[in-house]
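Only one protein chain is missing; all other protein chains are in place.
Showing subunit A:
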Amino acid sequence: MSGDNEETQTTENTPMDEKVQDKVISPEKSEEAKLKARYPNLGNKPGGSDLLRKRLQKGQKYFDSGDYNMAKAKIKNKQLPTAAPEKTEITGDHIPTPQDLPQRKPSLVASKLAG
């Protein structure tokens, strides 16, 4: 990577010198050490498939079609229809349906750049 300071190292280094030189030569590595100290479970493949797959799935996913169909089946079996979501509802228990979702309308307000 361009821009790194590459200092020629003498063959004999005391451990203290090495630590200091590490910090001087590679600020990235010391930042990496900092990160690993905070998140010890961080995997070793940062740019790997986990990060990329998260990127590919960008976008709020509201419901899974399998869950959705199960929930619909549940509703059919009950005598009473499911009530509107209550405030005491446990997160994750209620499967959203297309009807529940807030309709995202386009902005009817003109851009402030044009104001």
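Heads up, the rule we're going with is that a residue touches a chain if its C-beta (ideal position, glycine included) is under 8 Å from a C-beta of that chain, and two chains touch if they have at least 3 such contacts; residues count from 1.
By our rule, contacts and distances are computed from a predicted model.
The chain absent from the displayed complex carries the UniProt protein name "Serine/threonine-protein phosphatase 2A 55 kDa regulatory subunit B", chosen from "Serine/threonine-protein phosphatase 2A 55 kDa regulatory subunit B", "Dynein light chain roadblock-type 2", "Ferredoxin-2, mitochondrial" or "C2H2-type domain-containing protein". Counting over the whole complex, subunit A has residues 1-4, 6, 26-32, 34-36, 38, 42, 44, 46-49, 51-53, 55-56, 58-65, 68, 98, 101, 104-107, 109-115 touching the chain that is not drawn.
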